[in-house]
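The other protein chains are all here in position, but one chain of the complex has been omitted.
Think of it as A, B and C in the order they're written, each chain with its own count starting at 1.
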Amino acid sequence: MAGNSFGKIFKLTTFGESHGVALGGVIDGCPAGITIDFDAIQNEMNRRKPGQSAIVTQRKEPDEVKFLSGIFEGKTTGTSIGFIIENSNQKSHDYSHIKDSFRPSHADYVYEKKYGVRDYRGGGRSSARETACRVVAGAVAKQFLNQIEIHAFTSSVGDIFMEKPYQDIDFKDIESNIVRCPDTETADKMISKIKEIRKAGDTIGGTVTCVIKNVPVGLGEPVFDKLHAELGKAMLSINAVKGFEYGSGFCGAKMKGSEHNDLYNTDGTTKTNLSGGIQGGISNGMDIYFRVAFKPVATIMQTQDTIDKDGNIVKMEGKGRHDPCVVPRAVPIVEAMAALVLADYFLLDKTYQ
Amino acid sequence: MAGNSFGKIFKLTTFGESHGVALGGVIDGCPAGITIDFDAIQNEMNRRKPGQSAIVTQRKEPDEVKFLSGIFEGKTTGTSIGFIIENSNQKSHDYSHIKDSFRPSHADYVYEKKYGVRDYRGGGRSSARETACRVVAGAVAKQFLNQIEIHAFTSSVGDIFMEKPYQDIDFKDIESNIVRCPDTETADKMISKIKEIRKAGDTIGGTVTCVIKNVPVGLGEPVFDKLHAELGKAMLSINAVKGFEYGSGFCGAKMKGSEHNDLYNTDGTTKTNLSGGIQGGISNGMDIYFRVAFKPVATIMQTQDTIDKDGNIVKMEGKGRHDPCVVPRAVPIVEAMAALVLADYFLLDKTYQ
Amino acid sequence: MAGNSFGKIFKLTTFGESHGVALGGVIDGCPAGITIDFDAIQNEMNRRKPGQSAIVTQRKEPDEVKFLSGIFEGKTTGTSIGFIIENSNQKSHDYSHIKDSFRPSHADYVYEKKYGVRDYRGGGRSSARETACRVVAGAVAKQFLNQIEIHAFTSSVGDIFMEKPYQDIDFKDIESNIVRCPDTETADKMISKIKEIRKAGDTIGGTVTCVIKNVPVGLGEPVFDKLHAELGKAMLSINAVKGFEYGSGFCGAKMKGSEHNDLYNTDGTTKTNLSGGIQGGISNGMDIYFRVAFKPVATIMQTQDTIDKDGNIVKMEGKGRHDPCVVPRAVPIVEAMAALVLADYFLLDKTYQ
Partner (left out) sequence: MAGNSFGKIFKLTTFGESHGVALGGVIDGCPAGITIDFDAIQNEMNRRKPGQSAIVTQRKEPDEVKFLSGIFEGKTTGTSIGFIIENSNQKSHDYSHIKDSFRPSHADYVYEKKYGVRDYRGGGRSSARETACRVVAGAVAKQFLNQIEIHAFTSSVGDIFMEKPYQDIDFKDIESNIVRCPDTETADKMISKIKEIRKAGDTIGGTVTCVIKNVPVGLGEPVFDKLHAELGKAMLSINAVKGFEYGSGFCGAKMKGSEHNDLYNTDGTTKTNLSGGIQGGISNGMDIYFRVAFKPVATIMQTQDTIDKDGNIVKMEGKGRHDPCVVPRAVPIVEAMAALVLADYFLLDKTYQ
């Protein structure tokens, strides 16, 4: 109820602070008998982990997942899967600058007001470090959604956009560069941009696009739990996300019905796919695609004015190791959340069959 | 579980098809002792109802709400509130054209595939007529959120945008015109546009912006149930919605951290509000604002090719009474969904106190 | 959240007060394509309804169910099923004696304290009239659980117990008498007892036993949601229930392991069934059986001392039409709740397959 669970059938509950002993979670409702590919899970973790390249935060964390239950002789048993990720990097930094002051555009102030007490070290629970647990669960979910393919990639950094339509790219190229943009030329520009921004002690926003292929017809529920509504919630729950659109999205709001309607082929597929693979909240078998907007990271390596607990203006200097742009590391998180949503609806849909 | 409930503490469950006997719902978890202003509820219903102006569908429905329980001598009792809205307009239209065929960009095809059976009359459960129940519950929620003000308005129709920032408008002007845009000049252009589109037998999309004022600090939950994630889900669950952004939204994804950060005043308010009143998923006391994209209505008064159940190409003629643009009627629905989200978090927040 | 919903996949949400306009509910998550036998539903309603025999309350209510959605051309559509039951008998009784006073062993006092406002007419929401909606939903659930048979019957009234083991009775005899005890001789004694109690202006308790046959192996979930735990909650939620035991029950607590263990036959069935058809919270394919204790009805036709809102001692005279013993009418309610639990687990179990 207090916000640390996601999903209804395939349900993830997580815990852990940025600089606590460990992060972890419980996956409940996973079907039994799934052979778990631990390397595939660790691979997803490695895509998200800090320190992986020159354009992400240099905090060092191995982010090794330790499974504690629910898997026996390599297979899921149908019981709850507990896991932890130890925080190797808990060295007692000097946090005095944020203990009594609130970093601008961070959650420090609202946590202080809501809870009256706050683990200020690295943002505590509000840190994006929490997303490591999402990646674990998403990687487990993917293992029984195998015919469904989920491909996210960086589609913009600042005002550099990948213009090529997703139909023209090879998803294998996503991992060919450190910014995770499958169009190499654009990727190079993005990387340069992020390096330049970092040098200036600044940060920059961007967008991630996600394409989901081979979705069976019928996933999603009517009215409040529409498939795209749950995808939207999932994405908006990721740290730093400011917007979500699927199919034609905000562009669709400028269009006419005669332009926007997707006409059918005789096999039930559609000639165009402005709907984004979902009609009335239910998958129609076409590609699902959506776009997620990430704001620039709030911690910048510049001095800003802010306030302390007593309302005094104080100088806040950027410290620590932070991402100049979250988007490259957000790619596997977007995929993981998409996998969680699909897993849930995939299992729920069985109750109708 | 099957998608017809919304909320956790203040919980709405709805039922009803476009051309069934009645729509209705149950509100559970409403605090006791609230004096219900029935006129205020009916007023919200009137803002949503069909036939209210020249630019909306001409279907005639009084949309009178009948409360069946949970209110005694004018006050809520803390028990579940049941209500129904009779469908006065169920006359047996000729639905043969959609009984065995699937309207393009409607939910007909996916309902047929998912459920194997389908109430084809007017789209059945997938019709936006279902949103009438949301407006009822939202209007009830507003009655104990009184210091919180929720104002939605039409911010674009097609490519006509209201350019004026919301800070410069008077929310009282929203109801001064039939398109519900508080900038009169822009409103006139929007109305002309919709009339022109209707004449062409076409439809058009648009956006609704919503501003929420006087929100206490602390509403929202961490991680998965962030306030904006739930607002996003709520909005995306409304028929025809393709996108949601709050605060800086998709524009924020182009910005630098040094531009985007909201610096504090000594009283905890911020000088700018690119955050959109929410940090880390929790309200910070500043205005919450967000924008919702609606696609053009799929039913157009033109002949389109489509398929029947056997996969034959058939001609589909637009029939019935439909909105040329949903946005004017969507305004109270957006407000209602915002009220439901806030009511839920408002009550949930009490469990921490 | 406020207690008016039951179930996770097959979910019932109800509303309505004893003397309000109508009772009703919403069934969400019902599979599509089920042909609804409306007569079977009404038949269950008739088994529960007041006025059906000489040993139950003489309040007259036709208890006709009106379905408003979710069923099209006689079949469920997979969308939410709304229904109402009008209260025909709302004549303005004189309730002044309970408006400001609290009936002993009723919920009047706690509702007043919890909510501050209370629909005192006939107990409002706390009246067992609410169970009519449970019977509707249970009767719908039974229609897709057809191979599973649920048989409840009266097993005791006061100190008159049916001694015959359930294996020796014919379930068809349950409806052969008005007390719903399948052992005719015992039934006669029970009926005489209830008539005698009524004459004395008193009431009496009793127990209902329920036997569920042909349950597939595997229904139920581990740990907190064990099948018998949910059955227990379901039964304990029925008005006037004070206890629940399944299998060996409280007798089992006196036994030794060597006596209590159920040894296997080669086909996986067990030679004895002290487990009551459930092991580790999961059905094992043997008969599930349990017993439910009902206290005597609190409203007696005698004068009792009680208190008013100001803490003054006042005389409370028994008024109105009440059951001298709830057990005969509780039989279909127990069956309905069992059906709801089984429906939920039946559908949930599909998510593992």
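Quick note on the criterion: a contact is a pair of C-beta atoms (placed from the backbone, for glycine too) under 8 Å apart; a residue touches a chain by one contact, two chains touch by 3 or more.
Keep in mind that what you see is a predicted model, and the values were worked out from it rather than measured.
Listed residues C:Gly20, C:Gly122, C:Gly232 or C:Pro332: the one in touch with the omitted chain is C:Gly232. The residue from C:Phe72, C:Tyr120 or C:Tyr246 that touches the chain not shown here is C:Tyr246.
When you scan B:Thr79, B:Thr186, B:Asn261 or B:Ser283 for touch with the missing chain, the hit is B:Thr79.
Listed for chain A, the residues touching the missing chain in the whole complex are 1-5, 8-9, 11, 13-17, 20-26, 28-30, 32-33, 66-70, 72-73, 75-82, 84, 111, 114-119, 124-125. Interface residues of chain B facing the missing partner chain: 9, 29, 31-32, 78-80, 222-223, 347-348, 350-353. Considering the complete assembly, chain C touches the hidden chain via residues 1-6, 8, 14, 102, 104-107, 109-111, 113-115, 125-126, 130, 156, 158-159, 197, 202-207, 217-218, 220-226, 228-230, 232-234, 236-237, 239, 242-250, 252-268, 270, 274-276, 279-284, 293-300, 302, 304-307, 311-313, 348-349, 351-352.
In this text, only the chains that are shown with their structure count from here on.
Contact analysis places A-B first among chain pairs (by count of C-beta pairs in contact). Averaging Cα coordinates per chain places chain A and chain B 26 Å apart.
As a whole-number value, the distance joining the C-alpha centres of chain A and chain C reads 46 Å. Chain contacts: chain A has residues 8, 222-223, 348, 351-352 touching two or more partner chains.
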